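Please read the structure below before turning to the comments.
Rest of the complex left out; these chains stay put.
Each chain carries a letter (A, B and C) given by its place in the written order, and its residues are counted from 1.
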């Protein structure tokens, strides 16, 4: 029986490593983007009851995982160092909430390594939207693999 | 006479606010992206000597600003709280180096407010590149304006 | 057998998630406000013996929970960063003591999301009171839901 969301997250990660599963495949089965599903599996988002049932099946979890997957978790993964400015903070929070998913998905696609912050480009633009305009940002960084020697 | 890069950055910001200038216009005159030019004006990148000369003219700086604009600065704007994992750190560094430019450019385009981390979407993909494949990320967050009351 | 108040709090949260209970209903059964009861269930307030008995029944706790629910706990949930000014500190403490209850009650009413600090209004006033005038504050922030994508 799981006693908190962290227990469920740990069980998901153990199942994924043990069975050599793929976040992108999990996302396909849930029917949502790989970014959101990975963040949710890593404990940062709330699943609907139907989605939670699928997650329990996919990772062969104890059925007690269901309610935890549907309960709002304590989110964020960073300690200290948050910038006080509200605009900068939202970016920092994005990293704190999505960081483990970003790491997991880049490693899934590229293997061990990093996305360069030196060989790097960024573009910030406006996307008109009737529900309120959006800030659109595209980021491009070269992937640099760790190599054994 | 300026005695460090921080002095030059401060002088640029004072000139920009006093003359009500625009980062996008400055970038046009330099002939580079607004993202890179703003980060460079805010003290995070190195200008070429020609670019430095233009910056001195645009912001009507003392001529002693030139060499500082061409010298490699101590970069980054965040204190503490960096994640130890190299992949996550590169994203954190991107925020530490580009943060003031991101803030400046979103405010220039949208006014006072924030880019939402709640009404938010992210997509991570691979861009093939002969010089080494790149991680491409697109981020979309609703702009939420501060309103006076 | 519980060996500290934190054990009892954890058991209450496990019961609540497992049985899909509602803080507002618990408060009704105790006969106090949902704000105080939620804070108390989350380990920040002292129950009377009668209230403690009800809490044990409602959440089907081991009977050893009773004395812990009536003992004064070590309160507060925030680490570091407290402002030194006494007036500001009282607000910070309010957040440290009531924070988990605020989070729980907003999620109970609205689901996963946040209360905006941007689309936000605050009003501070005086309420005359023979036992000493009170500061009354009303705060209004738009609820912004997380949406899956």
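Basically, a contact is a pair of C-beta atoms (placed from the backbone, for glycine too) under 8 Å apart; a residue touches a chain by one contact, two chains touch by 3 or more.
Here the structure is a predicted model, which means the values were calculated and not measured.
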Homo-oligomer size of the whole complex, from 3 visible chains: 10
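Here, only the chains that are shown with their structure count from here on.
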Interface residue identity across copies chain B, chain C - same or different by half: same
Fitted rotation between chain A and its twin chain C in degrees, CA, nearest 5: 70
Whole-Å separation of chain centres (CA-atom averages), chain A against chain C: 29
Rounded Å distance between chain B and chain C, as computed from the means of their C-alpha atoms: 41
Chain C: positions in contact with at least two other chains: 118, 146, 149
Touching residues on chain C, where the partner in the complex is chain A: 10, 13-14, 17-18, 20, 80, 103, 107, 111-112, 117-118, 146, 148-149
Footprint of chain C on chain A - complex, ascending: 3-4, 32-33, 35-36, 40, 45-46, 48, 51, 64, 67-68, 71-72, 74, 80, 86
Chain A - residues contacting chain B, complex: 33-35, 78-83, 85-88, 90-95, 97-99, 102-103, 105-107, 109-110, 113-117, 120-124, 126-127, 129, 131-144
